[in-house]
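Every protein chain of the complex appears in place save one, which is left out.
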Amino acid sequence: MAHQDVVALILAGGQGSRLGVLTEFLAKPAVPFGSRYRIIDFPLSNCSNSGIEAVGVLTQYQPLELNSYIGNGHSWDLDRNDGGTYILPPYVSQEGSDWYLGTANAIYQNIPFIDSFSPKHVLILSGDHVYKMDYSQMVRTHTEVGADASIAVIEVPWEETDRFGIMNTDENKRINEFDEKPAHAKSNLASMGVYCFNWSSLRRCLIEDEADPDSKNDFGHNIIPRMLDEGLFLYAYTFEGYWKDVGTVKSLWDTNMDVLDTPEVLDLHDQSWIIYSKNPQRPSHYFGPKAVAERIAISDGAEVHGEVRHSVISVGAKVEVDAVVEDSIIMPGAIVKSGAVLRKCIVGMNTVIGSDVLIAPEISDENDFVNNRLCEAGISVIAQDLVIHDGAQISGNSMIGPGDAVTHPHIVSEMPTRYSY
Amino acid sequence: MAHQDVVALILAGGQGSRLGVLTEFLAKPAVPFGSRYRIIDFPLSNCSNSGIEAVGVLTQYQPLELNSYIGNGHSWDLDRNDGGTYILPPYVSQEGSDWYLGTANAIYQNIPFIDSFSPKHVLILSGDHVYKMDYSQMVRTHTEVGADASIAVIEVPWEETDRFGIMNTDENKRINEFDEKPAHAKSNLASMGVYCFNWSSLRRCLIEDEADPDSKNDFGHNIIPRMLDEGLFLYAYTFEGYWKDVGTVKSLWDTNMDVLDTPEVLDLHDQSWIIYSKNPQRPSHYFGPKAVAERIAISDGAEVHGEVRHSVISVGAKVEVDAVVEDSIIMPGAIVKSGAVLRKCIVGMNTVIGSDVLIAPEISDENDFVNNRLCEAGISVIAQDLVIHDGAQISGNSMIGPGDAVTHPHIVSEMPTRYSY
Amino acid sequence: MFVNAMGLILADNQRVKLGPLSEPRALSAMPFGGRYRIIDFLLSNMVNSGIKRVGVIALTRYKSLMDHLGTGASWDLDRMNQGLFLLPPYINPMTRSSERSDLSSIIDYIETGSQDYVVITDCNLIMNTLYNDLLDRHIESGADITVMYNRDALEYGLPNISLMLDEEERLYDVLADSHTVSTEFSSINVAVVRKDLLLSVLEESRSRGVTDFTFLRLLEFYKQLEIKGCEHKGKVFRINSMANYFKASMSLFDDDLRHQLFSEVTPIYTKVKNQPPCLVEPGSRVNNVLASDGCIIQGDVENCVLFRGVTVGKGAKLRNSVIFQNTQISNDADLNHVIIDKDSVVKMGVRLLGHPGFPVVIGKGSIV
Partner (left out) sequence: MFVNAMGLILADNQRVKLGPLSEPRALSAMPFGGRYRIIDFLLSNMVNSGIKRVGVIALTRYKSLMDHLGTGASWDLDRMNQGLFLLPPYINPMTRSSERSDLSSIIDYIETGSQDYVVITDCNLIMNTLYNDLLDRHIESGADITVMYNRDALEYGLPNISLMLDEEERLYDVLADSHTVSTEFSSINVAVVRKDLLLSVLEESRSRGVTDFTFLRLLEFYKQLEIKGCEHKGKVFRINSMANYFKASMSLFDDDLRHQLFSEVTPIYTKVKNQPPCLVEPGSRVNNVLASDGCIIQGDVENCVLFRGVTVGKGAKLRNSVIFQNTQISNDADLNHVIIDKDSVVKMGVRLLGHPGFPVVIGKGSIV
């Protein structure tokens, strides 16, 4: 295998359980975003734009759709002869077989893969963040300051520091302490889950960590503290710009709405840092003779015949005549039939919302679908590949999955196929 | 995902334990063959030449090198937009996680993948056979005779029928009985491990078989007998031509020697049925001023300065001056140093045979490396990435692996890297 | 699983004039339908039919065609042995002029293909169809050449081919751009011919000093060869005038027609661009609008086709217009029956008013 200075590893194996039914048959990085993207488009495009040509995607949970989406990496210009994208699932060796147990263990199991490129640096990235970042700049700074590891950090509001892993640093941005979700933070520099390591240092730490039976084999919990204990130089690389973790229903909804409300912040029009995605071969989207569209994002193959306000309409989605969609995310291929009214609703891929269905926060009679653990702020979530029958009324904070097709067949039923690829 | 009439699944997950140290860090289908190929080149090239554009490769055991070799399928012209090659490892779903338990279970776990193409027919292929076969002809015949399943069979010598799965058929080639390794065969039609199924029939059988706790979830042991019991129409599709299972050291050696002794039989020069492989970017091979070469096959990047007779010299292998190599297979990147003499030897990738080493069947003092369980006919096997120290003398039927570097460090040592990619 | 045919696309037709829109590009490179070029339809029909080897004869103005086709990956034609072949003219090294041996490159391409049949299409057809029936019919009938036709009424004076077919659909006369005689059979310039026959026809033409290859020239062999017609039922647009181009664009607001032309079963493939989603801002109106990725719409738009990256400013009013890629319509502009080529700017408050049969046409990169 050809030498590569930098190898990037994207952790894409997590179940994303806080997204509930959206990730029941889908790895979180494959969740649709912003009308025409999947979340993993962001780290993959960042790699491509940063000139990184060897990218391993560590998968474990429901990888089929993700694998098909990534394919040979062509869409991100990452189908290279001596590099490109590699899907890295767990595997069996003569020493036995192991599922990935933690983020560090997942990388540990792929040491031979990384070794094959003899890299100087390894980037560890998350598959579920929305941001634009030049990793090559981070690697350059990492090299210039002579760090063993660099952790990208972003300033978060002080009142939110208890939700993040906080890095306490000296005046030279050398990290001297790592506080996981501190009640009383000493700094507001939160880890973005973007790490740059010298491969030789990381390799040794991974092997030591693996040998420690008490370790959870996690980067945040084990590897970083271990490196700090050893006195290695961990540098806090400050990132300025838009960065969102889309791990909850609320943050997924918020981040989608940012595309509408502050398009200049994430700036998807930036020609110098294109966010690539797998382009569907669909015609231009169409607004019918009676369409109403106000503050929406819409993509190839979609058709709007009804009224759509402040919503994200994804590839191939359809809103029929007299339907009303507001403050909602309609994922690829979903159909909203005539007379339906949706407010604050996330509709999964290929799901059909029947005629005159009403889903809205203001529906007050709480029904069986309400899930206040995962849903908040009135946002409802309908899983992919379902049919909501005509006339159903569903209150806010609802979450409807294929299981409800069994218990409430008169309201929900499941469509024959579950995989869209 | 686009519709595909035929989806091919290549079973590439087996450990290939009868090849011993050759497959310690390598899946069997990735074992080098015939100077410039890997075994999996044959089923992949057959798919490509047969016009099959959706090929799933089911991996489980030591898949890294195999995955890297297959890459995006470009080398076999199988990097298609709506199809191409897919690596299919085991994965975790909400129902839990399972390694592939048997050949049928491996396909069962990938039902959603196959469904996504809505195929009429599914081909199940082995990743460890050397043959050229037009699968499209098999599918055509399968359709014409109206079979539920077709099994490719080849006539074997009657005295060898006890080594194969034998198909007993009526005069119309309808299979009425399946005899696994019969002591007294009624037919000499052996299954080649190439199956064509109507997807609807196979899909149902896989689900039923999975529900049967007594099943070993194996095609030969369970699925085929189940289909026969149900009275389905199983057709024996007769293949005429070269076909070899390379699952043992002896058969791997024999099949390599066939490339030298009967090149017209497998006919790798056939321009109408090219066997593709991942082309290394190496210069033309070179014969030095004192080279002797007689009945050899040799490829890009190899250099011969010594004497080579009746041997297969692979990509990038080197035979130094005054070295003698006879009846041997030198795998990619291996080096035979000056004065070494090798007879009936399989040398793994990147292994270095030191100066004046002697490995030959006629060395009579049996040493610790002899392994009569896996080696026969005097053939010795040296694993990949080892160094055999200068002057060592090793008798025939030896098998040397990395473990011997621990127990016999004065004779064998291990090279720093174990992965060649 | 293999279709025993290779494709040949005649990528330009000098006789079709689309004013300033033709200047920078071959006819088959004409943008159409918001994100396509005409050649996307020609290529997709072949690829969807299972044809895996396509030659594109591009004698002039082939720069934009080359840029669009790239490696052929968008049509899955970046193949090892098959794939996409752009056939440029041969250039004489000494005189630096074309050797007038365009036929040589065609002959070369056809000779090296392993398929027994060639599907030839002209450059100006917008339709979504499969050629498999045509191919089967051709092989069954034993004809030398089979040509597609339908019964569309052809307009006088435009580059068209009318066919005279007997009751067995056998061709006995060809009328080009007929001004006087009207027939009931109108050629859709798609034909199938056996590889070896096409080769011998081309070799003979070359030896007689013929230098170019057109669809009409092929049909004129009806005197020596048996040419048969094969009726086609689906909708076909023949782009042979500005008015027809405009009419075809405006017909895309018909749901049935649009869904037929951009079928999900047989998609029309085009070059991948990575534009962000289209944003429709508050205060805008969009009715009967086909819009594309990267557009930003703030104005009042009706009966329009907007290509990728078009921006429509506040207060701008667009009616019955086709706006090509990356063109900017500034605030308060007022356009009706207008076609504007790519990378242009219509300044604030500008008014342009055309007529359905005579749309106002603005060339590439203009500032109005």
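By written order: A, B and C. Residues from 1 in each chain.
By our rule, a residue touches a chain if its C-beta (ideal position, glycine included) is under 8 Å from a C-beta of that chain, and two chains touch if they have at least 3 such contacts.
Just so it is clear, the model here is predicted, and its values are computed rather than measured.
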Missing chain: touched chains present in the view: A, B, C
Per the touch definition above, residue among B:Lys173, B:His285 or B:Arg343 touching the missing chain: B:His285
Residue touching the undisplayed chain, where the options are B:Gly16, B:Gly34 or B:Gly73: B:Gly34
Contact residue for the chain not shown (choose from C:Met46, C:Ala73 or C:Leu219): C:Ala73
Missing-chain contacts mapped onto chain C: 14, 59-63, 66, 71-73, 78, 80, 83, 86, 88-93, 96-98, 100, 105, 108, 272
Residue ranges of chain B at the interface with the undisplayed chain: 34-36, 74-75, 259-260, 263, 268-269, 274-277, 279, 281-291, 293-300, 312
Touching residues on chain A - with respect to the absent chain: 5-6, 50-52, 77, 80-82, 136, 139, 276
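The criterion applied here is as follows: only the chains that are shown with their structure count from here on.
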Closest chain to global C-alpha mean, per-chain Cα centroids: A
Taking each chain's C-alpha mean as its centre, the one farthest from chain B: C
Euclidean distance of C-alpha centroids - chain A vs chain B, Å: 39
Whole-Å separation of chain centres (CA-atom averages), chain B against chain C: 48
Junction residues of chain A, two or more chains touched: 74
Where chain C touches two or more other chains at once, by residue number: 73
